[in-house]
Structure formats: C-alpha cells, structure tokens
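Below are the structure tokens for one structure; questions will follow.
Every protein chain but one is kept in place in this view of the complex.
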Amino acid sequence: MRESTGERWARRVVLGLLTLFVLAPLYVMVSSGLKPLRDVQGAFTWLPSRVTFEPFVEMWQTVPLGRYLVNSLLVASSAALVSVAIAIFAAFAISRYRFRGRQLFSVTVLSTQMFPGILFLLPLFLIYVNLGNATGIELYASRLGLTITYLTFSLPFSIWMLVGYFDSIPRGLDEAAQVDGAGPLRTLFQVILPTAVPGIVAVTVYAFMTAWGEVLFASVMTDEHSRTLAVGLQGYATQYNVYWNQAMAASVVVSVPVVVGFLALQRYFVAGLTAGAVK
Amino acid sequence: MATTTAPGPVRPAGRPAEDGPPSRRRRRGVRRSYLPYLLLVPAALLELGIHVVPMLVGVWMSLLELTQFHIRDWSTAPFAGLDNYRVTFDLDSATGRDLLHSFWVTTAYTTLSVGLSWMLGLAAAVFLQRPFKGRALLRTLFLTPYALPVYTAVITWTFMFQRDTGLVNHALDQLGLVDGANPPFWLIGENSFVALLVVSVWRSWPFAFLCLMAGLQNVPAELYEASAIDGANFWRRLRDVTLPMLRPVNQVLLLVLFLWTFNDFNTPYVLFGGSAPRQADLISIHIYQSSFVTWNFGLGSAMSVALLLFLLVVTAGYLLVTNRRREHA
Partner (left out) sequence: MAVAALLTTASLAACGDSGSSSEGAAKTLSYWASNQGASIEFDKQTLQPELDKFEQQTGIKVNLEVVPWSDLLNRLLAAATSGKGPDVVNIGNTWSASLQATNALIPFDDATLARIGGKDRFVPAALAAAGAPGKPPAAVPLYSLAYALYYNKKMFADAGIAAPPATWEELVETGRKLTRAGQWGLAVEGANPAENSHHAFTFGQQWGGEWFDSAGKPTFDTPQNVAAVKRYIDLMAVDKIVNPSNAEYAQNQSVADFANRKAAMLLWQAAGSNFKAQGMSPEEWGVAPVPFPATPPPGGKKVNSMVAGINIAIFAHTENRDGALQFVKFMTSDAEQVILNKTYGSLPSVKTVSADPAFQAPEQKVLGEVLAATAAPLPQVPEESQFETLVGTAMKELFADAASGKVVTEALVKEKLGVAQQKMGS
C-alpha cells in the first residue's frame, strides 16, 4: 500500500505542527531554567542572555524543594504499590468469579470516579481528623493520609484495566494449574500475574502519575512537613518576586523522573491499554 | 489524572465464556463462594471510606446552613432543607445566574477540548501508523505532555501566557499577528477561555493519541490492503476502515475525556491562581470559590451534588445510546 504525495505532505505538516505544539512549553521550561532572573522579568527572549545554572542551585533555597520531592516520591510510590496490589486481588475476583454483587461493585467503584473532588474534600478532611483523634493514627496532614487518599483515586481505573487484561488471559491456563492442584491464590500468583506483567506495569505507572500530579487535596490535606511538589512548587511566587527561572528549573527537575519512567515503560503502557481498556 | 475518571460498566463485550461454569467450580462452590468477596474487601473498604461515605456526608452538608458561624460545630448549623438547592437553581439571583453561566462555559470548554483532543490524537495515530524514520522518537515526544505532572505543565503555560514576558505574545508579534505595542491578554478577559482550552488540549490529546494508537494496533492490515485494492483513497479508508474499527475505543475514550475535562480542577486552579476570570469560570473552580473562599460549605455542597447528578445522567444516557447503537450495528 503506497502513500500518495498528498498524504505524505499532509503527514509532514500535521506531525510538524503537533511537534511544535508539544515542544513549545518543554522548550520554555528548559531554556528559562537557564536564564538569569532579569531575563524572565523582561520581554521574552528565545535564548538566555547568558546561560546560567544559578536557578538550579537557588531553587533548593527559595523553597524546601528537597523535602517536597521526598514527600512526593514516598506518597506517590506507596500509593502506586498499594493501589496495584489491591487492584490485582479485586480484578482477579471480578475476572474469574461470578458472584452476587459483582455488577454492583463494578458500577459503584467506577462511578466514584465521577464524584467532584470538591464535594468530598471537606468531609474527608473531617473524617481524617476525627479518626486521628479517636485512634491516634495521624491521617490528616500526614503522608499516610495522603497516600490512602491517592491510592483510591487510581484504584477504579486500575481495577477496570486489570480486569480487561486478566480476561484476555486464556482460562485454560487456570484450569491446567487447578488440575495440578493449585488453589486460587497460587493460580493468581503463578499463572496469571507472570502473564499480566505489561498490564500491571501500566497500572502502576498510571497510579504513580495520578498521585504525583494531584493538587486539590494536597493543598488542604498537607502541612509543611507533608507538603508535596504539587503545592510546594507554587512557593516560587513569593511575597517579593515571582522567580520564574527557578520555577522552571524546578519543573524540569521534578518532571524528569516521571517523564523518563513513563517513556521507558510506554511499551508496556500501550500493551496494557490494548489488552485492557480498549479491547 | 487525579480524580479522573473511568467510565461505568462499559467493559467491552467478548468476555471469556464463563456463563457455563466448569463442573469443578460447582463442586467447590461452597468453599469458594466467600473468596471473591474476601478479595474485594480492601478495595471496597477504601472506596467506601474515602469516596462513598464522605460523599454522603457532602450530601448531608448540602442540607445544612453551613457557614462560618457553624463550621466549627455542625450541630449548631440550622437544617436548611432544600434552601441551598433553591439558591443554586434560582436564576433570578446572582448566585444561580453565575452558576448557570459557569455551567455553559464548562460545557463549551469540555466539548471543544474533547473534540480537539480526539481529532489531534486521531491525526497523530493515523499518521504514525506507517513506519518512517523518526517515528519512535515522535511517538515518545507526543506522549510527554501526558507524563508531565499537571502543575509543572500548567505553571509553564502560565509563564508563556504572561502579557509582557511570555512566549505566546512574543511569538505572535514576531509572526506579525498581534500589535507588539498593545499585545493581548491571555490570563484575564475574553482570551482566558482560549488560553484554558489550549492548555487543556495540550494536556489531554496525548491520552487520546495513546488510546487510539493502541486501538489501531488491533486493526488487521488486510483490511487496509483490501480497501486499497478497491481503490479507496485516504478519506475513504479512514471512514470505512479506521473509524469503524475504533468505535469501541472511542466509546470509552470520549467518556473518559468528557468526565475528566468536565471535573477538571487542577488546570484552571494553577493557571489562574485560584480564581478564574468570568470567561473561563469552570464549574469546579466556581464551586471551590463558592464554598472555600466565601465559607459557605452548605451552598458549595449543594452545587457539587447538582454537578454529580448531571454527570450521572449524562453518563448513563451516553452509555445507553452507545450500547444500543452497538447492538444495532
């Protein structure tokens, strides 16, 4: 099947424009991070008047970026791991069993994704505070509370994607394992999970990114010690000045790990999505 | 993708046959019957505790006159019945009119953002189907906005949209598209809607691209070959082969994007710093202002409940229509 000349040009133009659109903010982020403060306060320039790494140094002082980074890493990775573990069990149940309430569970869990965050933000906050007072477990303004909150944000989509993925794994494999005397959990761990690695990776990446990027709950449910990057990065607009160059430098630093991680695992993500969500 | 979405019970058809369970299962049925429930317990507890119960509390709040005089001790808050809802829907009051305005802004924003994201995603997916040099690089590049944390992306756009110091006006001026002495504003006034839309599309089209690309991988090459032999041109192939094959993907994708965009809080909150201009007053930020900034949590909750009901109705309607169409198809 040959590509006509018209098609080729259309392809070049469309892909070229999309490339520019995608690149523009990435370019601004990187180039402004290399500019002195004066450059970002005056009219925009494509190139720095002089290339400086000062913003990358100063950004750690203007706001406690290091602590925010550690908080975000801890919260996002624990939320991702726990969310995926829970999703695996739930997806296994839904994919491999027919039971009363199965449909109800699926519908309820998925519809929670429709709830406007603002509706349950304040109630959740109060529940955390009161649970904390009753049990002594700090949920409010702690990384633990934030982790629990975030893992529920990614849970429904994770379950749903994994159910799709598990469904695509031939049931014959289960049967064979059962003939060999494996119980349900052994079947899950020894047969299904190894086959479902792409799906699990995809879901983990998704859960991590969900937690890494959340703003609304982070702004109310954290204090200085548990603050994450999502809120902390706003600190570059101080009482005196907006340090755009440092904000851009910090954006580069906090984006690189997720972007690299995601892009390195994108193959799995596409595979997981193909088998799961969009079959 | 916080508080994002995933659609309701739309898992595509084609589940493995299990309606006639194997006899083995029936034999062990008694012992197994509790196992699925046990496996679901953690997920169910978490969703119940973090979403459902707080949501019900939110519904309760919407029935109270919960202002600054009562937030510290809810037992003193007078029961307001449906008063908050009355204010919410009262189009003679400034509050009701503004909410309706915000609803229309959000509807226009969602429609345009989802439509454009889908079109860009489809264009990129289709044009990247054929192997060429640099294809893998472009695919990676196109996925980057999706991987970027929301706030870094939006903070960068905020900087780009600054009137005097931003890239957007500078580039438009160099292209001769705006008057350099009197450049337009992007973060206040009429253009703020456009700015918000651009940021939203920039963030969501890669997701459409990802899903459509995954969907296209399932289209057998023979279908294209056959249609090429029939002499079908690009548009015919798109219409007769690609789009029909993508229908299941689209059903899910459009719904996900719709819910995600309609509820989007992060983008306007970071872009406009807490309070959006009237022209870009999305409903999520409007409700945030109505509850947190003016300390009227009863009213804010009533608005949220109304929003939730609207989304439920739209989603249910959408699923009914698309599923029926699929059955007829």
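A and B label the chains in the order they appear, each numbered from 1.
The criterion applied here is as follows: a residue touches a chain if its C-beta (ideal position, glycine included) is under 8 Å from a C-beta of that chain, and two chains touch if they have at least 3 such contacts.
Just so it is clear, the structure is predicted and the values come from calculations on it, not from any experiment.
From the set B:Q129, B:N218 or B:S275, the residue in touch with the chain omitted from the display is B:S275, counting the whole complex. Which of B:P78, B:G189, B:P220 or B:G317 touches the hidden chain is settled by the complete complex: it is B:G189. Contact with the chain that does not appear here is found for just one residue of A:V30, A:L73 or A:L126, A:L126.
Not every partner is drawn; the one left out touches chain B at residues 53, 56-57, 60, 68-69, 71-75, 87, 93-95, 98, 162-164, 182, 184-185, 187-190, 273-275, 277-278, 289, 292-296, 299. By the touch criterion stated above, the residues of chain A touching the omitted chain are 41, 61-64, 122, 125-127, 129-130, 132-134, 140-141, 219-220, 223-224, 231, 234-235, 237-242.
One rule holds for everything that comes next: only the chains that are shown with their structure count from here on.
Interface residues of chain A facing chain B in the complex, by the touch rule stated above, are 1, 3-4, 6-7, 10-11, 14-15, 18-19, 21-26, 28-29, 32, 40-45, 86-87, 89-90, 92-94, 97-99, 101-103, 105-120, 122-124, 126-127, 148-153, 155-157, 159-160, 163-164, 167, 170-171, 175, 178, 184, 206, 209-217, 229-230, 233-234, 244, 247-248, 251, 254-255, 258-259, 261-263, 266, 269-270, 273-274, 277-279.
Listing the residues of chain B that touch chain A in their complex gives 1-9, 11-12, 14-16, 18-19, 21-22, 24, 32-33, 35-37, 39-40, 42-44, 46-47, 49-55, 57-58, 61, 120, 123-124, 127-128, 130, 138-153, 155-157, 159-160, 164-167, 169-170, 202, 206, 210-211, 213-215, 217-218, 224-225, 228, 233-234, 248-249, 252-253, 259, 263, 265-266, 269-270, 284, 287-288, 291, 297, 300-301, 304-305, 307-308, 311-312, 315.
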